[in-house]
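Here it is, the structure, as structure tokens.
A single protein chain has been omitted; all remaining protein chains appear in their positions.
As written, the chain order gives the labels A and B, with residue 1 at the start of each chain.
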Amino acid sequence: MQSNKLGWFLLAPTLVVLFFFGVVPFLYVVWLAFHQWNPFAVDPTIIYNGAENFRRLVFDQAFLSSLGVTLAFTFFAVTTQVILGYVLAQAFMRDFPGKAIFRTIHTLPLIMAPIIVGSIWKLMTTPSIGIIPHYLDQWFGYDLNIGQSAIAAFTITVIMDVWHWTPLVTLTLIAALVSLPPDPFEQAQIDGANRRQIFWHITLPMISPAILATVFIRLMDALRTVDEVLMLTGGGPGSATRYLGVHIFREVFPRTNYGYGSAVSVIVLYLTIVVCWLLFVGLIAPRNKKA
Amino acid sequence: MTISLKAGASALALALAAQGAFAQDIQIENADWWQEAGAKFDGVTIRGVTESTPPSNFVTDVIAPKFEELTGIRVEIETTSWDQMYDKAIKDMEAGTGIYDVVYIEQDIVYSYLSRDFLVDMTAALEENSDLQAPGYSEDNFTTFADYFRGENGDLFGVPMEAFIKIYLYRTDLFDDEEIRAAFQEQTGRELEPAKTHEEYAEIAEFFTQYFQEQGEDIWGTTAQAHTGHPASWYEYVESILPTFGVYNWGINADEDYAATVEHGGEMNSDTAKEALTWWLSMRDIAPPESVQSTWTEVATTFAAGRAAQGLVYGENAAWIASDENQSRVVGNVGVALPPVEDGVMEEIEAGNGYIGYYDGGAFGIPVSSNNHEAALLFAQFLALPDLQEEWALAAPRITLTSTYDSERVQQLDEDLGGYFSMMRDDGALFQGAPPYPFHAQVREAVAPIFYSILTGSTGVDEGLDQMAERAEQELTNLGYRTN
């Protein structure tokens, strides 16, 4: 193997960029989290208040309910995306007429900005004038009202997210699947393994790092979703879709509650890291070592 | 603003441009003075931030180029969304970066900015630099709306650029329909006329919703700006519903240590407030189903689509609803009236002890952090020149100078709009700027989640308003405005 110096040299630009644009702002946010600061309070200065923000957080009903719905949203959205994405990626591995066109169509949702996605889905689901509630009512007599029903709004945000981001999972999994060396599969076929055995014993272990990397990305992106939901429901009805990203946005943008908003962000970041770290240590790191 | 007005305005722009008459068409008196005044600021660029509304677009498309042409001072206007605009202006002024020389301020956030001394005192600055005092500009020209941009010393901190009132629109074709009138008479025993009181309004609303339901038509008796996750619903409640029941300033009592609960001397959870909210919710329930997702524009569009017989609609939308054939299905059928009130409230308002709604709008202010105060002062005065106002009022239905009402073309438009401008002129005093609180967004965001949950029905009105009043006091204590 070549000298490690070259390795560090190749890694250095990444570390430098992430330090200046990731770590430095993060340190500022951590610092702010221990302060009280609202520029439109009677005292508009930045006042040190120890762990007060964090103490408040633990009893903050709005934060806790936001955390709850965010976790539920993330779970349903990401699980659906990964299963669907895998099925579609596998389906793309075969040859069929018009494959290139279908694949392009399938990636189209990705190229739409979240605020647009939120807008379209809002117009498609507004009670009485949206096309989806209209046909649900006409065909099934079901009244879909995302302005009143918490469940309806929650479900629509999940469906919207699945529509928007499943292609990302499909694409990364296609990349992983096409890079698989064919030898083990040929060998397995020679040994007379059936499809299910091949899937569980060969395909899945070989692409699980890619699946996990994708799950990670989707997980953390879903946990901080803002734009789509803000456009679709504004966090409503009530606080049914006030996911953490939206909650933090409302805390720091209109409410200019910078200190407290920073504390919420630090906690959210911490929770995300812990969840991901557990997944990582348990599932990805050992594989990387083996490899 | 809606697609409609924008499209309408730009269609107009294209038509006018084709005749070779737009920015060039506006004649400014004392052009020499502007040329000379601008000469001092050679190479200076003024940067501003605003929302992309029709009045602002007129500034970007017409006024700024005209100003550049005369003075040689370049003007760059950044247009962005509502949340972003405030966030960016606040970040800039708080950090003292000096990015912006002109910022858009609404009649509520101005008090936040004033409390932080973010804005330049224009009156004082012009007195100090009398050579910058433009001929044709005078503070006396403004309508009463300018009073909501004055500091405690009475000085002006922003030049008004748009002003609107939220009015009661009704469909004249329906109200004049013989068959409908007869049916209404039979059902209620009185003539069908625009409502003066909440009781009458509710009666009409219920009648229409029921009447058209029986006919199988998509017309309802009222509108409701009742989004269950957007501040628009909060604003309809505090600026148009509460005051007409006689509860002002959000039910927060500034004289009683900013109390919100009845217990401490506030009114946010008073019986009247509860009655008001209950009434509004009952109206919401017979409004078109999309109301639970409606913010300001959607209400206007609902009305324009002919889905409501009457409703409260922001004045900036009245123009295209009443006159733009491309955008509205009710052109020529729009009547304008004052919002209905509770018995006795009108007397209170006329005596000057209350208001019937917000006098909405915005102004341009100059941040203290700007490095080009003087050039920005020139631009600010330019915006208030009488010579520009007629075209501006025609492009976007806003009036900020009293003289604009006298223009013949504006009066012509007023007729098309069912008398909206005359109402603003004659009854504008019944409306009032937002309460002078420096904490609008803060308290609103603190109580809004509870308010939304009342709208969805998961919290009761009484219980919800009690919680809101408590939450408001808590937030005011946190911010330091309330001492206990």
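What we mean here is this: a contact is a pair of C-beta atoms (placed from the backbone, for glycine too) under 8 Å apart; a residue touches a chain by one contact, two chains touch by 3 or more.
Just so it is clear, contacts and distances are computed from a predicted model.
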item	value
Protein name (UniProt record) of the chain left out of view, among "Maltose/maltodextrin transport system permease protein MalG", "NADH-quinone oxidoreductase subunit M", "Putative protease" or "ATP synthase subunit a"	"Maltose/maltodextrin transport system permease protein MalG"
Of B:79, B:422 or B:458, the residue in touch with the unshown chain	B:79
Absent-chain contact - pick from B:93, B:273, B:304 or B:378	B:304
Hidden partner chain, touching residue among A:49, A:119 or A:155	A:119
Per the touch definition above, residue among A:34, A:54 or A:280 touching the missing chain	A:280
Absent chain, residues of subunit B that touch it	1-4, 6-7, 10-11, 14, 47, 49, 51-53, 76, 78-82, 84, 87-88, 91, 95, 97, 99, 106, 218, 290, 295-298, 300-302, 304-305, 307, 314, 316-317, 326-329
Subunit A residues touching the omitted chain (full complex)	1-2, 4, 6-11, 13-15, 17-18, 20-26, 28-29, 32, 88, 91, 94, 96-98, 100, 102-117, 119-121, 123-124, 129-131, 134, 163, 167-168, 171-172, 174-176, 178-183, 186, 206-207, 209-210, 213-214, 216-217, 220-221, 223-224, 226-227, 231, 244-245, 248-249, 251-253, 258, 261-262, 264-265, 268-269, 272-273, 276-277, 280, 285, 288-289, 291
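By definition in this document, only the chains that are shown with their structure count from here on.
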item	value
Interchain centroid distance [CA atoms averaged], subunit A/subunit B, Å	38
Touching residues (chain side subunit B, partner subunit A) in the complex	83, 86-87, 90, 94, 112, 115-116, 218, 227-231, 288-293, 438-439, 441-442, 444-446, 449, 452-453, 455-458, 478-481
Subunit A residues touching subunit B - in the complex, by the definition given at the top	38-44, 62, 122, 126-129, 145-148, 150, 233-242, 250-251, 253-257
